[in-house]
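For chain A:
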Amino acid sequence: MKAPMNHSRLVGLTLLACLFFMPPLLLIFDRPSSSGLSWLPVYIFIVWLIIIGLAAWILEGSRDE
Partner candidate 1 sequence: MARVLVVDDEPNIVLSLEFLMQQAGFEVTTAEDGEKALELVSSINPDILLLDISLPGISGFEVLENLRGQDAFKRLPIIMLTAHGREVEKEKGLALGADDYVTKPFSTQQLVEKVTKLIQEKEGGNKGV
Partner candidate 2 sequence: MSDWVTLGVAFSYLAILFLIAAWGDRRAEQGRSVINSPVVYTLSIAVYCTAWTFYGSVGRATDSGPSFLLIYLGPTLAMLLGWMMFRKMIRIARAQRITSIADFISARYGKSGPLAALVTLIAVVAIMPYIALQLKAITVSHAVLSGYPLLPTDISGENFWIDKSLWIALVLAVFTILFGTRHLDASERHEGMVAAIAFESIIKLVAFLALGLFVVFSLYQGPADLFRQAADHPGLIDSMGLDAVPGGAVGWVGTLVLATLAFITLPRQFQVLVVENVDEQHLKKASWMFPLYLVAINLFVIPVAFAGVLLGGAAQEPDSFVLTLPLAAGLEALPLIVFIGGLAAATGMVIVETIALSTMVSNHLVMPLLLRWKWLHLDPSRNLSGWLLGIRRIAILIILLLGYLYHALIGESYSLVTIGLVSFAAAAQFAPALLLGLYWRGANGLGATLGLIGGFLVWAHTLLIPGFAQSGWLSMTLIEQGPWGIEWLKPYSLFGLEGWDIYTHSLFWSLLVNLGFLIGISLFTRQNSLEQTQAALFTEGLRPDVMQTPLWLGQTTRGELYQLLNRYLGVNTTFKVFRNFDPERKPGADDELIAPPDLIGQAEQALTGALGSASARVLINSVVRGEALDLEAVLSILDTTTQTLEYNKRLEQKSTELARIGEELRSANERLRELDRLKDEFVAMVSHELRTPLTSIRAFAEILRDSPDVATDKKNHFLGVIVKESERLSRLIEEILDLARLESGRMRLNPERLDFKQLAQDSADAITQLYQEGQVALAVELPEDAAWVVADPDRLQQVVINLLDNARKFADHNQPQVKLKLQTWKKHWRLSVEDNGPGIAEEEREKVFEKFHQIQQQHGKGNDKSRPRGSGLGLPISRGIIAHLGGRLWVENPQELQGARLIIELPRAPEQPPPSFEESV
């Protein structure tokens, strides 16, 4: 009975990733840093790694099935 729980967590994580990888949240970080280059790529890489970390945490946390 743990599996469906995990499934919903993964779906939730996917939706979260969609939210972070898409406008309008994206637009918030699309602003120039002090050097003039946009923060956008940095933002994407950081969120990307966080999402991967969460996915690993969810998937490796369960040893059933």
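Keep this in mind: contacts are C-beta pairs under 8 Å (C-beta built on N, C-alpha and C of every residue); 3 or more make two chains touch, one makes a residue touch a chain; residues count from 1.
Keep in mind how these were chosen: all candidates are chains of the complex that A comes from, given by their letters.
Here the structure is a predicted model, which means the values were calculated and not measured.
Note on chain A: across the options 1 or 2, its touching candidate in this complex is 2. Touching candidate 2 in their complex are the following residues of chain A: 6-7, 10-11, 13-14, 17-18, 21-23, 26-27, 30, 32, 35-38, 40-41, 44-45, 48-49, 51-53, 55-56, 59-60, 65.
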